[in-house]
Structure formats: structure tokens, C-alpha cells
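Yeah, one chain of the complex is gone here, protein chain that is, but the others are all in their spots.
Chain nomenclature is as follows: A, B and C, assigned in order of appearance, with residue numbering initiated at 1 for each chain independently.
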């Protein structure tokens, strides 16, 4: 259950304060040139945000990706691509105060209920650090999408991320359960803190009157000029129509409080706990690259399914 | 790609004006009593809405479910449950005007781009009629969920459906990609016309300040009294915490216009087409049962995965 | 768990003496012409065998396939193909003597252990009748394979079926777990009574000395002239090499005894039970078409995976 995708599939692993995080990308075609600088640039965006602020720059060391398989002479072999990012600078003793209690708004309590034990150090598997593996895989997906003329760009405004996909051909998305919008929502709502999703119209004005809703055809229009408006966000009946695909993701604010939290003890009593270990302030400037990465994985997978040759 | 679920899995088939629609439910435990009256009541809700209005009552004939396999003496066998609903009263000649042109706001154009041909009669596979199969399967899921003490209720307000799940134990949902919120969004955004999703807070006020967001523990609280508020909608880190699960789904208005539409011809030119065949006015009162059905399928599947026995 | 295949996927349903058996074929490309006569001919082969004998002809009525979805004007739509074969002439009271006891060599005891209840009438889901759905789906797979120049032919000798696939291009099969030979074995060993499988060499002489084993290249050879011998059965490293693919399947003899059986009662005691209902003598002449069908499903699925476009 740590995999995403049917044909182009990412499987991830790693706890925040364990030895490493990483993943395996399966289903990447042979012959794709590795653009290592893109991977580094994307990881830098995730670490520092597109608009670096004092809040988000405290962990200065760059993430180093180690490629373990899947390449020869800088090209993909068609075999699984495995990568590892080793964790550094982790003072796990910082978290001893949390070993036996559960913070509000975090995954502590639910992990204990699910597994009977948990890695209490910095969130363990539930940490936002896990998203670095998504960004590496998303960069590989973007490299392949570029060969198909598809690009993605996400921007943030407060805690709303708007993502636009250009160049996606008509016909991508399956017709019932695996609609393009359903797969995009599945992909981006798996990002920690994500809590809202809309297609087309903005997060706060997603409703239109029935008269205005349907996008009217442009005579002889096609591709990104197919319709006069794009209220549907480039998707009709769950399938791309050639217009730009546009969607929005809303995130809730960080739940780690700089002034400490009232935590739950195993016997159900509460106690005040001072802040522990690393923690982040506003993280919204880091979110666009994570949204782009998950969208790239979802779209690449659907494109592989779509391009199964028809008669 | 016409399947939903990993262990408790629904596969559907059928075009709106073909001989029948239906599906196969795989992974349902043996020994479950079939409550045929629940299935009928749910199909009636889908057909007429929870609050019947003149707009939604034109198709009066009830849908008759034919069970083809999976039962003996009224109990499930543990083998696949197949069911069929035959289509009736379909005047497919009504749609001849649409054979060669694509309506705005519908799946006509994208199906043509994807498959090179399409069933033009009443939307074919893209028709809302396909949701009847989801409702039948959702009713089976609800029967099993009832044995676990889990119930769902959805209500509508304008085009926003709010769904609340009671009795879900803590620990349901996987920790990275298959989070409970991500699977719920995937499930309900695959419903035709669905375009928005939020967890916890309402569709139009999903944002809270960072100070107010984290739900505080109740001392000694558990189950539906675990936290003082429920801003997170019963999900922490993608896993249920025992509080009621609450989410909202936004739908766009119907795109079939009673006064006709400007359609796109194969050569890219446009023409006015008069309204064809059956069409619906306001359909919002029918949506709650469909949302409940998809949520029931998603939750049952995650519960089966969760209850894989731990040590 | 009643599905086979990843992209070209069959899901089946139905008990031997329930209302019907059938299935859903998902992933079939749009635009494929339905050859209904092939389906009928294949079902006739399954029912009567390639070499009809008195033993195998007692059920004379042909199986009638009802197509429920996926076609328009005789061509596939790209949507799921659902089909049903209604069961007829079933006298389920014939099996009352077996309601409470388990025959030797059948699935009676294991179904009771697995599900806590079972359909005792004629084997229920464990009956060989379920293979009719495989044959219908296999015929659809063969129609698509024909458009790619791929044909299959199986012959029987005693209880050994030898199947040869012609026209399969090099490159089909995945390199680690989903090797062509592993998928073929998975496919055909799921047929009731199948108990042995070999690639290349015959069932009883599958071993060769190390000196003779590797097939030597023919200078400038390609396709079906690539190598001087074909000991490997057309598969190197799990992937087709362009030579004919050859494999063998061994079946155990029928376990229904015409003179009755000593059965196991719920309390563990034994009792003699006279023969019940329909039963078959030698069924080996029916097996080739079932082996071909499962092989066609496995190969079509791997071809769709293979043809995911490379760079």
C-alpha cells in the first residue's frame, strides 16, 4: 500500500529519523536521459520553497540522491530505478519526550491505534520528509512528460496551490473510476496536510450557475483553443480534452506549535509538552513542487494506460 | 480500469442504452445476509432523490436487480456477486442527431478522441445511469459495514453533499498514498459532475487559522468523544481516529440544456442541436446516495486491508 | 481475486447450478470486430472436445452467450465487455445427498474450511463449468491477437496438452516476476485438474544435458528461424525471442467416480455415497481449448504491457 500508479508506479519507504528514505520507480521506459540537475533543482524547491523565507530555511544541507539501479551510461534501462536519500543531522533523542504521548493534530495517536507501536522520532513515516521521495520520482516523471510535450506549473497563494498542465493531449483519463480528476485528487490529497481539491474554478469560487457552466466550442478550435472558456479545467467526462488542465489544492496550516502542545498520555490523561526537535513554520512555499510531482506521477501513469495501442 | 478497490472490489459494465448495466463485487465475505429491501430502497433514492421533485421523477419505472451469482439460501458464498439491471424504455433513435456531433460540457468529444468511436445514445458509458451499479454495490458494502457498526449518511444543500460516517474504528486508512481522505476523494470524484472535495470543514469555509486548526484532546476521551472539535473530519495523518468522519463533495450543475446546444461537427464547425431523448433537470437530491455508496466501497476496502491481522 | 490480467483483464463469476456464469473483459481496445462464430466454435470445442467421444457428449444443449455491454454495431467500444451464459437443465435436488458431506478429491472440504459454507450443487464455483467464461474471454483475446498475427494451437495426447503459439514477436514478457513462462504457468495451472507444466521440451522428457541445452543461433536468422533448435520453447530470460512458444500442461484424471465414493461427514465419520447429478468421464479432449484460452489471455495482457511505448 506504499505504491502509487498502475504501470508507471512509485513505491516509497523510509522514516524521518531512520537511516534513509527513498523509492523504486517501476515502468519507466528505456532510453530516457537522466537530467540530474532537474532532480536537484526540484529537491531544492521542496527544501527551501519557491520563495524562500526565514521560516523554511533552517535545514540548510541539500538532499543527496544516490541512484542504485536502472541506469547505464546516463540512460534508463527499462528496469526499476531505485534511489536513496540518507538522513543526516537527526538527533532522535530530541524526541524522547514524545515516546509515550500523542500530539494533537498529528498522526501519533492513529499510528498507535493502527500498528500498536510507532516511530515517535519526528513523525516517523508520517513526516513531511517522506515527500522528498515523491519529488525525486516526480522529476523522473517530468523528464518523460517533457518528451511528450507536457509541462506542469504550480503556484501558491496563502495555503492554496493552483496547478496548470500544458500540452496534455486529448484522451487521457479512464471513463469511470480512474477519471483524470479522480486520479489527480487521489494523488494530491495523499500529500500531508492536504484537505481540499477543486477542478477548474478556484478553491473559493468553484461554483458557477448552470447557464455559465458548460464551456462553449470555438469554431474550428482545437488543442488549447478548443473552447471559449475553461470552467471544466480541461476535463470532460473524466478525460482530457486538450485544453490546459487546471486544478487547486487546499492545505491546512501546520499543526506543530512553537509554544508547545497539550498531548495525550497512554492512560488518556493530558500533559503539556514543550516543542521538540526540528519543526517548520509556514511551509506553503514548499508545496507547489510536491503538488506538481504527484500530478506528474498521476498523469504519466494515465498516459501509459491511454497509449496502450488501439486498433 | 473499470474496477474500484483492492480487496473488496467492484467492477462495473454497461452503456446507458445498451442491453444492461451491472457489475461484479469481489471479496465480499461469506455468510452475509442479503437485505434485498435495502438495495431496492437505495436504488429508489438514486432514481427519485431523497426529496423528490417534479424535475427528477420522469422515469417512474423502478430498476430491477437480477442477482446472477454469489448467493445460496439468501447468504453470500464468498464467491463473486454478479448483478444485472436491464435497460428499458430506451428509444435510441432519439439520439440520431448526436451521432456525428459533440455536445458542449459532455464526454462526447473526449470519448471520440480517446476511442475513435463512441456510443452516442444518451451518453453511453458516460451516462449517469452507470451510477446505479455503484449504488447496488454500495448497498452490499453497507450491509457488511452494518455488521461492524459503521453507518453513513449524506445530505445535500444546493450542489454540496455532506457525508458523515459514524462508528468507524480508529486505525482505518493507509499511511502514505492510500490515506483515508485520498481514497475517499478518489472514490467520490469519480462520480459524474463531481468537481470539489473537502475534509472536515465545509466546502465554502474549509480554511481555519493555524491557532484554531488542531483539534484538542478531551481528557480520557475516546471514540466519538476523543477530541473537543473535529476540524480534521476524523482523520489524522490519513488514518481514522475514531471521531465521526466528515467530508463534503461539490458538484457542477447539469450540462444538458433544455433549450438545445451548439454542438461540434467532425470537421470542427458548429451547429445548433435541439434537445434529445431523456434529460434531467436538477439532480442534486439524487446525489447523496451515490456519494454514500462510493464512500462505503472505499471504507469497506480499507477496513479489509486494515484488518489483515497484526501480530 | 476472481480477476486475471493487469491491463487486459478478465473477471468471472458464477456457480455451476446458480442462475448464470459469465464475466467482464476490461481493457479490450476499441474498434475490434466481434467474430461471434469464433466464440460459438470455441464453446463447442469446450463442450464436446476436439475429438468427441460418447463420454463427453451427454450435455447436448449449446451454451448461449448473451452480450450485455461493450459493443456498438458489432465493434468494441473500448468499454467493458460483459457476457452471461445462463445455466439450464440443472436439477439441483440431485445433489441433496452431498449437502452435508465432502467427496474425496474434490474442493468440497476445502471450501467448507475456507468459507464455512458452500454451494454443494455440482461443485458450485469449483465446477469445471466455470471454464466456459474463460473460453469466451479467450476467444475475444484471440480476435485481438489475430490482428497482431499471433495464433495458438493446443493438442492433447492422453492427459498432456501441448500448446504452440506462432507469430509472437520478440520482446513479450517482463524480466523478473512476470516472465512469459511464469505468467503462462500461472494462467494454465489455474485450470481445474491441472497439475504439471513444462516449457519447451515435453512433459516426460523435459531434461536435457547441459551440452545440448542452449539453442544455437542461426546465422542471419530471425523470427521463427532465429535458432537451430527450440529447447527453450521460444523464451529466453522470461521474454519471447520470436521463435514459436511451446509449452505443455499435465492434468490429473477425473476424480468423480461412476461407482460412488466414500465421503466425509461433518463429524469426521465416513459414508458411501452413490453417484449424483451430471458427471463426466474422460474430459481430456475438452482441455485444449481451455489451455489455449488461458494462454491467449496471458499473452494478450503481456503484449499490452510490452507495447507501452518506449522512447
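In this section, contacts are C-beta pairs under 8 Å (C-beta built on N, C-alpha and C of every residue); 3 or more make two chains touch, one makes a residue touch a chain.
Only a predicted model underlies this, so the values are computations on that prediction, with no experimental measurement involved.
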Name every displayed chain that the left-out chain is in contact with. A, B, C
Which of A:27, A:173 or A:214 sits in contact with the chain that's absent? A:27
Touching the absent chain when the full complex is considered, from C:38, C:97 or C:255: C:255
Note that chain A touches the absent chain at residues 1-3, 9, 11-15, 18-24, 26-27, 30-31, 66-72, 75, 77-82, 84, 114-119, 124-125
Residue by residue, what part of chain C touches the chain that was omitted? 1-4, 12, 102, 104-111, 113-116, 125-126, 130, 158-159, 169-179, 181-183, 185-187, 189-190, 192, 194-201, 203-204, 206-210, 213-217, 219-222, 226-227, 231-233, 235-242, 250, 252-255, 257, 261-264, 268-270, 305-306, 310
Residue by residue, what part of chain B touches the chain that was omitted? 6-7, 27, 29-32, 78-79, 144, 147, 175, 304-305, 307-311
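As a convention for this text, only the chains that are shown with their structure count from here on.
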Same or different for chain A and chain B, where same means more than half of the interface numbers show up on both copies? same
Distance-wise, how many Å sit between the C-alpha centres of chain A and chain C, to the nearest whole number? 42
Using mean CA coordinates as chain centres, what's the gap between chain B and chain C in Å? 35
Rounded to the nearest Å, the gap separating the Cα centres of chain A and chain B is 25
Residue numbers in chain C touching 2 or more other chains? 27, 30-31, 78-79
